[in-house]
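The structure's right below; bear with me while I get my questions together.
Left out: one protein chain. Kept in place: all the others.
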Amino acid sequence: MLSIIGNAIIIAGVIIIFIGIIGIHKYKNFYTRILLAAKIDTVGAITILIGIVIKNGFSFFSLKTLLLLIIIVILEPLTSHIIARTAYLSGYKIEEQNLSDEKDT
Amino acid sequence: MSNIGIVEIFAVIVFFISFYGLITSKNIIKSIASIGIMEIAVIMFFLGIGFFDGMKPPIGPNLENVADPLPQALVITTIIIGITVCAVNLSMLITLCRQLKAADWDIVEKKSSE
Amino acid sequence: MIQIFLIFWLISSLLIIIDKQLIHLIIHLGIFSMVSAVCFFMLAAPDVAMAEAVVSVFTTIVFIVCFEKYYSLVDILVVPDKKAKFFRHLVPIGFTILLIALFFMFIPDVPASTYLKEMYISMFQQDIGGENAVTAIYLGYRVYDTLFEALMLLVSIAAIIHLSWHEKKLDIVDRTESGIGNYNIASATIRVIVPLIVMFSFYLIVNGHISAGGGFQGGALIAVLFICRYIIYHIHDMNIDRIIILEKLVFVLIAIVAIYFIFLGAGSWLSLPQGVYLMVMNLLVGIKIACGFLVMFYRFMVYERR
Partner (left out) sequence: MLYLFSLVPVVLAILLYIIPYIRVIRVMALLAQLAVTGSAIYVFFLSKSGDIITKIGGYESVLGITLKSDTLSSVFIALTSFLFLIVVLYGFNEDSGRFYWFFMFIWQGLLNGLFLSRDVFNMFVLIEVATIIVSVLMMYKRDNRSMYDGMVYLMINTVAIQFYLFGIGYIYKLTGVLDIDVAMRIMSQMEPSTFYLPYALIMTAISLKCALVPLSGWLPKAHGTASAPTAVSALLSGLHIKCAVYLFIRFQIFFEVIDLSVFFMVIGIITGFVGFIMALAQSDIKLILAYHTVSQIGIIMLALNIPDAYSRTGGVYHIINHAMFKSALFLCAGIISEVYGTRDIYKIKGVLKRLPLVGAATIMAILGITGAPLFNGSISKYFIVSGAGGFVSVMIFLINLGTIISFIKYSTMLFGKSEDCGRVKIDGFRQVAVMILGIICFTGGIFGEQFIHFLFNIDVGVDAAGYFEKIFLFAASVIAGYVIFRYYVRNSLLLKKISGFHLSFRGMCASIGFFFAMVLIMIRFFA
């Protein structure tokens, strides 16, 4: 029973990642892309890891995976944030890009 | 051909891909990167020696059907050697860039012989 | 399963070679290192995978610094030739394919010998101790190699220092405007993550003889810790000269310990519990590698970037 639920959650994570990748290729705007990449990193990875924990049940391995999960939750948003901030500070403006790209896609 | 593993085939191909990079790249940085790829291809070959699907790492009290530990120990040494060679090469390149203002094989060669 | 990752590996290596934009090299190299680490893990070599993953951090940093210098110093950048004729690439491609074909023609069709593997697997626990065969070989049977490998790091650091020796003393640089600086979100998060990194790296070093990991991986992670500190606060208040001297002294210590316990065959002189030698050695190697990578990082990040 546990393994079926775990597998279902893992598949959901894979679907999230897949949708995210389609999004990255669909939108040309840099900031939109960062948003989608962050979704893949955080939501997709977290879902898959939770699936693995459920599938394995209560063990030492699951504990380590949970630790990994905590690190991902802390670090992944930070990296996406820093990328976006650096891009903004180095003169990558949102408004100009926005208009021209929206028309294209 | 039954004894040639899939890892070996891929390692050889990547080895010669990086060789292609070495004989065509005009830029020194790319040559250095190609040497790094070459090293990792050889490492992959080492790890593939005697490997079959379903082998476990050679760690733990229960040592049955495990991978060969010796290539792994050798390969750790090779990795350190690779990074140090890469770092020394790049620091040489930076100094060369400072002095010659160029990082292209042809231009560097011309400028350094003046 | 491994086939899929090997194909990814091949493609990422092709990307490095083929891509004409030089700056993409960093990203492609990162992908290549990651995929190869995953492949190493698939090949039942967690120690090697960990080492490769840690090392790729340093490779990336070194390449970034190099590119920064390249784009700021070099006048004549190599312009990617848009109209490069296909014909010009035909000769090297043909040559490479010829070499691959020759290589495959001569590959011996003989199964791999397992002579030494079985000996190691059956003997390492009583000879050296511990449960990790890789560490037992790395620090026990082949410690003579490991000594020279440590020497390699020492020598290359001396080489880097010698090649980039501009000024002896360097005033503390503060570049808040260009980097992350005293940026609150980042520094607060790093403060949360640092204890985890410390814990993990010591776990790796101390448990090196029982589980995957060891002195090299743990030591490099400790160096990563100091790198995080530098990136956040942009201070370098460490005395690099002292670190260099410490590295050399630790190398001498490693040599002495190795000679005493392994070369002289004196493991039985002191009736140590099993694994103590490996633990001591892992700790020393960890300190050595941490010092080495730290010096390398500071050299590139602080001295070379000016």
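To keep things simple, chains are lettered A, B and C as they appear, and every chain counts its residues starting from 1.
In the analysis below, a residue touches a chain if its C-beta (ideal position, glycine included) is under 8 Å from a C-beta of that chain, and two chains touch if they have at least 3 such contacts.
Here the structure is a predicted model, which is why all the values come from computation and not from measurement.
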Requested in this report: Please work out which displayed chains the absent chain touches and list them by label.
Outcome: B, C
Query - Option from C:Ala112, C:Cys228, C:Ile243 or C:Val257 whose C-beta touches the chain left out - result: C:Ala112
Query - chain C residues that touch the omitted chain in the full complex - result: 92, 95-96, 98-99, 102-103, 105-108, 110, 112-117, 119-120, 123, 127, 140-145, 147-149, 151-152, 155-156, 158-159, 162-163, 245, 248-249, 251-252, 255, 259, 262-263, 265
Report summary line: Residues of chain B touching the missing chain are 15, 19, 22-25, 28, 31-32, 35, 38-39, 42, 45-46, 49-50, 70-71, 74, 77-78, 81, 84-85, 88-89, 92-93, 95-96, 99-100, 105-106, 108-109, 111-113
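We take it that only the chains that are shown with their structure count from here on.
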Query raised in the report: Hey, how far is the Cα centre of chain A from the one of chain C, in Å?
Result: 28
Requested in this report: Between chain A and chain B, tell me the centre distance in angstrom, where each centre is the average of that chain's C-alpha atoms.
Outcome: 31
Query raised in the report: What is the distance in Å between the mean C-alpha positions of chain B and chain C?
Result: 12
Query raised in the report: In chain C, which residues are in touch with two or more of the other chains?
Result: none
Query raised in the report: In their complex, what parts of chain B are in touch with chain C?
Result: 1-4, 6-10, 12-14, 16-21, 23-27, 29-30, 33-34, 36-37, 40-41, 43-44, 47-51, 53, 55-61, 63, 66-70, 72-77, 79-88, 90-95, 97-98, 101-104, 107
Query raised in the report: Contact residues on chain C for chain A in the complex?
Result: 180, 185-186, 189, 192-193, 196
Query raised in the report: Which bits of chain A are touching chain C when the two form their complex?
Result: 67, 70-71, 74-75, 78, 81-82
